[in-house]
Every structure is written in structure tokens, then in C-alpha cells.
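As you look at this complex, bear in mind that one protein chain is not there, while each of the others sits in place.
The chains carry the letters A and B, assigned in the order they are written, with residues numbered from 1 in each.
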Amino acid sequence: MTIQFNTETFRDDYSFHNSDWAIKRFPFPFHEDSYMYSVNMEQHRGGPAGSIYEMRFDVDEHYVSEMRDRAMVLADDPLRCQSLPHMTLAGWDLLELIMVSKSEDYPDLFELHRDGDRWRWINKPMGIDHTFTFLDESTLPYGPMEYITRQAQGDFCVLDQRDDMLWMDAGMVTTQADWSLDFDIGMNFFEWHAPVPLAHEMGIFQRALKFLLNVQQGAPARRLNWTMTVNPLLDTSPENYHKWGIQKTSLTPENLGSKQHLRVELQTFFRLPRSNALVFPIRCYLCSFQDLMTVPKWGRRLHRVVRDLPDELATYKGFIDNRPMMLDYLSQFDDGAPTSPGIWPDLETEPALAK
Amino acid sequence: MSAAPQKTKPGGEQIAVTVSAIAPVNDLVTRFEFKRRDGGAFPPFSGGSHTVVEMKDGALTRLNPYSLMSDPADRTTYAISVRRDDQGRGGSLFLHNRVAVGDALNISYPVNLFALDLRAKKHLFFAGGIGITPFLAMIAQLERTNGNWELHYACRNEALGSYADQLLGKYPNNVHIYYDDQNQAIDLADLLDGQRLGTHAYVCGPKGMINWVHATASAAGWPDAQVHSEEFLAPQPGREFQVRLCKSNKTITVGETESLLEAIERAGVQAPFLCRGGACGQCETDVLKADGEFLHRDHWLDDAQHASGTKIMPCVSRFLGSLDLDR
Partner (left out) sequence: MSTFQFPESIKSRPVYGTLEPRPGKFHLMIADAEGAEAILDLAAADPALMAKAHVIYIPKGTGDTFVSRLKAVAPAQFYVGPSYEAAVPRLRHVLEAAHMGLQVYLTGTEGLMGQAQNEAMQAGIPHTAIQTEHRGSVARRMQCVHCKGITEDVMHDPFQCAHCGLHLFVRDHYSRRLAAYQGVCIDAEDPGNVPDPVELYS
């Protein structure tokens, strides 16, 4: 599997860009022309070849640059990666899971050689060749969770399972959609989701919790979540909101296509063996509106979803003020034609825009 | 989302194993050891986990949960210890009498409903009889990480004290054995008194012992969240009853010695399940109509749900009369 890795930035000059390959495999999250919350879980057991669902931990052209951005975020604010003391064993479980998965799924990029507890890990894209002793932290430059998540795209929440509840007791969170690990660490499933409007009343979290408590070894699950971001900024943290919030006001009808991004999270859930914890990777994919519009079905659908979204959701997802401008832009790409059910681009069957 | 979204397989993923050793421990207890049929390594697991062993007994498929007693770090072998129950439904008898070294079986991935609280400053274990098994794995795990633990193990007599000698030999300072026939009893109230803050208690054994530990700790001011227990409920026999499976459009009669879940499966209908012992909630089923009396035996539904007549846990609970289920 040869991937051409981009050299790009997710801040300042924002040189981030998606190749055609990346656009076609982008996880467009809407399977119908409107959106409401659901416990949209399914088994994480592969997917169509080349899709983001195929591998356990998807690696794409943004890998090297994302890891560089993560390192910068952590240098600036080490509190983005924290692990309560009892979670170190879970960190080792996660390290094993990622190393085994990546070396099996991408053998040209990653290698794992194990001789009892002596492991050798080779990460070619990042130029890492490291021998260490599994379960011995003194042989790693960081704790195991931090070590491996500095080499894996997306955020990682490691949840302790106690008293029929999940607890956010460790995490690496540098690409989040506006929540703070430093504030939320130690909270339980209902508490860290407290700010989400409407979903609690709908019983979404009660059903989701029941499902997640029963995710077993060997049977991971996944779902999609989404929000909006102006500029391909990965670090949309509350910590830095006083610096990036202003960017939301920089949208104009002329730049909206290139600046406004749909931000989709592929959330996966894996049971960890030795600690019985649950890891919750949150993989972030960004795509500009203008790139999305190259897929006619997505153009039509996105307009309808954004237009009909309840105010509370548009407010919570942070784009209520920009919605009118977004709709002015998106309506140009909606000719009113029907759209097929499902998330796939369906380029062969969906007609081009008739406008 | 994906082109073919899949549902969870009922019972979770399985591992194909061969019985690699059968070792009688005493008159009642036998240890069974397993190796993977494909020669690969077993998944690691957390102490307190159990596996559900699938046994093909003629036309009947038995699924029984057993605690994993082997060292979680030993990935070559999984081991369980089974207490023979001559009055039971036959699962333990099947293993004792009909399984031989070299036989092929399927077992589930480890599932943990009795996990250690890794924040604990000390782990205090109370075992009764065959309830010793999960603690063997927990102790092996804690020993690797210099954990602070203590075991109090009540046995009927020396002959039936499974693994008591080995435990005393290996950990003379942390293990205390009590033989019923020598009138030795755990001085529970005294033991609990004076434990440091942050001590967690774990009990696995007969129902009476579990209730006793919970009640004594509670009376002494221990928070409920610091007392953990596991009790696998075996489905109890009972009178036959009729069930209509509305979604599948089938009517079945649940026999005297089979559980409601087993009857549903016998009818060719797949219902979700995991622990088979009334504790994990996976088999929770909606009741559409009930004409008779519920015999709830699970640990999953709360009192209000039991009283509502709208839910039942088919793995262990029964009914007197006729029932319409959403399956």
C-alpha cells in the first residue's frame, strides 16, 4: 500500500489539501436528506476496499503532517494528553492494539517484531525504529498511551469500565471538536456528554452506554459524528478558542467554498484485554465545501441537511451565525433532484447538477 | 455506513480450542486446560474474566460460563475448574464424563463482569468453594504488578479445598484458609474493621456468602461501590410454559429443564446473549403480552422493571402461564 504523504499545515497558512483519492473516500456522514441523532453503531469489521472503514486504524495522506501538528499542540500544551495513574495498563493494551493492527494492515509502512517481551517497532513514515520492553515504562520515552498515540491519527479516549459505567480516565486529545480533556478527565459517560443538547432527553446516551458496556474483545464497533470548522484547523480546542473563534467571522461568499469545512469523526470502540478498559478513537476527516461539491449527490444533500437542521444543533455545532451564508453557497449546488439513500458518492448513478 | 453493516454475533466471537489436559483436583472438582486449535496465542485477559464453553451434547447445545483461572499473561493455555453438580442440568456432568483430552470445543472470547478496581489501594478477596477460580487469575495478575492483596478462602474440608495447598505454599503471608469441618469461620466484621481507606472487597461463592459479605460491609459503613461480587446463576428447572415469538411468528413450549433462551434458540431464532447467567443484560427481551406470573431470577433488571411486566431475561428467568415476546 503506497501512500504519498502530504507536507501541509493545519494552522497559520493552512496548506492542507485533499487529493482526489482523499475526496472520493471522505466519510460523508449523511445517509438521507436530513439529520437527527441516533445510536448509529455498527460492527467495525472491515469495509469496501480502499474505504476509510477497511482497516482497523486508517492511515491516509495526511498522516505525517497530522502527527507533526499533534507534536506542536503537545509542546504548547502538555495537558492535552493525560492518564490517571490506574490507566497505565490500558495504555499498554492500546499500544499493543495499534502496533499489531498497523503492522498487519500496512506491512509496507509499519513493522512489529516481538521476542517475548522485547519488541521492536518500526514506523517508516515517521522514521522511528525503537526497541523496548512491553509493560516496562522505563524503556519508552513517554507513557505507553502517549507514545503510541503520537504515531496514530485522531484523538484517543481511554475509558475505564466500573460500576456499569464508563469513565474518561485517560486520553490524547489534540484534534477535538471543542471539548477539553483537562476539564473532562475523570467524568463519566453522561457527565462528559452533558453539554450536548436534546440527545439526553431522547435516551440516546442510555442506549449507547448499554451497547458500549457490552463491546467485547474481538468485536469492535464504529459510528460517525460530524460538525463544521472554518479553515482546516485540527486544534479547535476550548483552550485556544479565544484565538481561533474569530476565524468563524472571516467567511465571505467568495471564500466560503474553500474555507468552510465539513468535519467528520469516525468513532471506533475496542475492548482492551488486560485492563478491561474501552478505547474510543476519534478519527477526524476534513473536507472543504468546494471539494464536497465535486460529488453531485453530496452537494444536493448537504444543502438540505444544513437547511433543515434544528437551531439547537446548529448552535451547539457552532455554525448558527454562518448558516445563512452557508446556505447561499450550498443552494447553488441543489437542483432539487432526488438523492439515493446511503452515504456513498454513487458517481456512476447520480446525475450531474442540472443548473 | 459500510456496504454491509453487520450485527453483533450472539454470544460474541469464539475461539476454536482443543482440550489439552484434564486434571482431577479432588472428588468434586476437575481442571480443564485448553490450547488453540490453530496453534496461535490466546488473547490476554483481565483477572475475573469468564469464558462461555459451548458443548455439543447430541442434539442439545450447552453454553456454560466458567471463570478463567489461568494466569492472564499465559497465552498458550486457558484453564477452567469445574465443580461436578450431580443435581444440575448436566453441563458439569457432560464435562466430567463425556469430554476427553484431544476433544475439540468452542469457547467465547474472555468477558469480564467481575473486574478488579485498579484504583484500589488494597484488594481483599473472599472465596467460597469453587468461587476460588476467578481469584487465581486475579492473584496472578496482581503479583506481576506488585499489587496489594489478601485472600480469605472458605472450604468444606481439606479434601475439597481446591488449590488451597498451592496457594498457601506460594503466598503464605497473604492467604488464609478456613475449613468448615474444623469450625473455622472467617471473622468478617473484625477483618473489615481497620482496613485502610481505598480497600476494595471481592466475593465469589454461594449466594449466602455473597449476601453476608455485602450486608456486613454495608453495616460497617463500607460504600457499596467498594464491594464487588460475582455469582453465576444457573437456569433453574420449572414447569413448562408457552411462549409466542411474535417477530418470528413461532409458538414454542419451554421444557422443564431448558431455559427460555435455550428454547428460543431451539426454535431456530437467534437472540442476543453473552454471559448466560443473568448478569450482563444482553438478552433483555421485551414482553408484549403476559398471561400469568413472572419468575424473575436475574441480576440485571431493577425492581421497577421486574414489576412492570414488560421485560424478561430469558437466560435465567421463567414464566408460569403464557407469554408473548418481541423476538
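We take it that a contact is a pair of C-beta atoms (placed from the backbone, for glycine too) under 8 Å apart; a residue touches a chain by one contact, two chains touch by 3 or more.
Owing to the predicted nature of the structure, the values given are computational and were not obtained by experimental measurement.
Of the options B:A41, B:A219 or B:A307, the residue whose C-beta touches the omitted chain is B:A219.
Annotation: of A:E42, A:D155 or A:E239, A:E239 touches the absent chain (contact as defined above).
Mapped onto chain A, the footprint of the missing chain covers residues 79, 180, 182-187, 190-195, 200, 238-246, 248-249, 321. Within chain B, the residues in touch with the undisplayed chain are 119-121, 192-199, 218-226.
Please note the rule applied: only the chains that are shown with their structure count from here on.
Taken together, the chain A residues at the contact with chain B in this complex read 27, 31, 40, 42-43, 45-48, 51, 53, 85-87, 89, 93, 160-163, 210, 213-214, 216-219, 221-224, 273-276, 343-344. Residue ranges of chain B in contact with chain A, taken from their complex: 1-3, 5-9, 12-13, 43-46, 49, 72, 109-112, 115, 117-119, 141, 145, 225, 274, 280-282.
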